[in-house]
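Yeah, one chain of the complex is gone here, protein chain that is, but the others are all in their spots.
== subunit A ==
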Amino acid sequence: MLHNIDPKAKAVHIETGNMLSMNNIMLKVWQSPVDELVECLKIVAKDSQGLSPIPADGLVKVGPLKNNSEVVNSFDVEDKKDLKINVKVFVTRTNKETLIDAVNEALLSLETDTIDSLVLACPCSDETQSEKSLPWLQELWRTLEDFVESKKIISLGLSNIDTQVFISLYNWAKVKPSIVQVNLATCCVVPPALQEFSKQNDIQLNTTSDPADILPKDMLQQILDPSLPFSLVWVFRYQVQVKCRGVLASKGYVVCCKQSD
């Protein structure tokens, strides 16, 4: 567990690095992505050095492990253009600053100018499953549209979203979502309305095994000392694929906790 973090730090980033080079993570059979992430973070926490001075920006970075700091496996990839970078962002707060922070960090840590596809996982609450979520969802979406406009993201998607909310957002949006993810638990029983709508609008209806809450509080407490004044703000996962070959080149998570308000 991480104890030795200066409580005055503004934020803590925990990075897994490329999990594909962690045999004991990749070759284990996990019940869910949550278990995989938690196990991986524990290893990173265990390996982290003692207290380090807080950098000027107030951001303390933990991980990745030395052996898997390379974002991409040294693959037979001639050129970076043959890679497809997918990012999925899980936010716990619905303000746009949080999302901007997460996307910027993704661009930075993946050392890329462009993310090929970014899927936003809506925060887990009853509200997200109703039309009440539309106003703040639209605000977040506008933020993402700005990234698309500045060519930092190519295509956008949504996960963990009610069908009616999705349709309303789609009809409103300037940059239409091209991906919608449904949870595996309901595979083969995709909501018919969503299936129909995706088909008509050429939206990729993809499956995911991610729960809405990728890092539940009780799990985080096993990694970051709960007596420290930090709480989870966002998590993003990146997956780098080699285009047209179905080969994964890299996969990892970055977790961000900030001073609790």
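Operating definition for what follows: a residue touches a chain if its C-beta (ideal position, glycine included) is under 8 Å from a C-beta of that chain, and two chains touch if they have at least 3 such contacts; residues count from 1.
As a working rule, contacts and distances are computed from a predicted model.
This figure omits one chain of the complex; the name its UniProt record holds, of "pyridoxal 5'-phosphate synthase (glutamine hydrolyzing)", "Ribosomal RNA-processing protein 42", "Eukaryotic translation initiation factor 3 subunit F" or "Glutamate--cysteine ligase", is "Glutamate--cysteine ligase". Across the entire complex, the residue among A:Asn86, A:Thr112, A:Ser133 or A:Thr163 in touch with the chain not shown is A:Asn86. Considering the whole complex, the residue from A:Asp116, A:Glu145 or A:Asp162 that touches the absent chain is A:Asp116. Among A:Val62, A:Val91, A:Ala106 or A:Ile179, the one in contact with the hidden chain is A:Ile179.
Touch with the chain that is not drawn comes from one residue among A:Ala9, A:Met22 or A:Leu169, which is A:Met22. Although one chain is not drawn, its touching partners on subunit A can still be listed: residues 20-24, 26-30, 33, 43-44, 46-47, 65-68, 73, 76, 78, 82, 84, 86, 116-117, 154-155, 178-179, 182, 184, 187-188, 190, 195, 198-199, 202-207, 209, 239, 241, 243-249, 251.
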